[in-house]
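Here is subunit A:
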Amino acid sequence: MAKSITQEFVKGLWEEIPPFRLVLGLCPTLAVTKTIQDGIGMGVATTFVLVCSNVLVSAMRNIIPSKVRIAAFIIIIATFVTVVELLMQAFTYPLFLSLGIFIPLIVVNCIVLGRAEAFASKNAIMHSLADGLGIGIGFTLALASLGAVREVFGSGTFWGAPVFGPSFHPFSFMIEAPGAFVCLGLMLCIMNLVGKK
Partner candidate 1 sequence: MFEQKKFTVSHAPFWHVGSSVSTRSYNIIFAALPAVLFGVFTYGIPAVGVIALSVSSAITWEIAFNKVAKRPPCIGDGNAAMIGLLLAMLLPATAPWWLVITGTFVAVIIGKQIYGGIGANPFNPVLVSLAILTLSWKNFLDFNEVLVNYDFSYPMAYPLASLKHFGVFAISNLKPAALLMGQQSGGIGAIFGLGLILGGIYLIIRGYIRWEISISFLAGVWITALLFNMADPAHYAGPVFHLVTGYTLIGAFFLATEDSSSPVNFIPMLIYGASAGVLTVLIRNIGAFADGVVFAILIANLINPLVDKIRPKALGKVI
Partner candidate 2 sequence: MIKRSFIGLIKPRMRYQAIELTPPEPRKIPAPKQVTLLLNEPYDPFGQGKSPQLKKGDPIKTGQKLALYEDSDAYVVSSATGTISALSALIGDFGRSYTAISIDVAENEEIDEQFPALVKDTSLETVKHFLTFIPGNLPDVILSPNGSSTPIETIVICGVDRDLLITANQHTVVKESSSVKRGVEILKQITGIDNIIIASPEHLMQDAGLSGAEVRVVNPVYPASLPKLIMRDLLGRVVPAGKTCEDLGVAFISVQAVASLGKAFNEGRIPVYKHFNLINKDGTSVLVSAIIGTPVRDIFAAFNIDAGEKDRIIFGGPMTGESIYSEDHPIQPDTDAVMIQDQKSLALVSDYPCINCSECIPICPAKIQVNMLVRFLEVGKYQEAADEYDLYSCIECGLCSFVCVSRIPILQYIKLAKYELGRISRAEETNV
């Protein structure tokens, strides 16, 4: 059953792409996808945390006693989240602003903890790295696509640039909270349709 490193990486991009296939990490997915930039920013931040924590958890998987493993994983994850937080504040401040509270909340993103527990704590470092990277990139792609859809329809822009003519009245429902839910729901539906063999 053991998959190659490449397979571990690739599965995150389609087979197990969160949050479409693994319905996890909904909060950031909903909250920070008003624009495609935000989506990608969040995705990259999460990927960073995911990869780092996966590697570290995998490296330490034999040292950590099982009873406190969750607590230990959380510390590891929280540390990397703080690292990201600090780095973003220092270098990409506008992004940090628009992502707001959701940067520290990466720590409670089920994807990160889920991968640490379900995968990294049972697999070798390179596999965990590939897994983290794959899932992270998948997550980024998902956020970006959702962000793109919401931005295009909700604001009439793509990456900040207007895509429709001036006569377009943005469907601003899409960038409101309800729009986020509905849009994600419909995207899940499309994924289900596509995924059906």
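Selection rule, in plain terms: all candidates are chains of the complex that A comes from, given by their letters.
The criterion applied here is as follows: a contact is a pair of C-beta atoms (placed from the backbone, for glycine too) under 8 Å apart; a residue touches a chain by one contact, two chains touch by 3 or more; residues count from 1.
Keep in mind that this is a model prediction, so the values were computed, not measured.
Note on subunit A: across 1 or 2, the candidate touching it in the complex is 1; the others do not touch it there.
Every residue of subunit A that touches candidate 1 in the complex is listed here, in rising order: 169-174, 176, 178-179, 182, 189.
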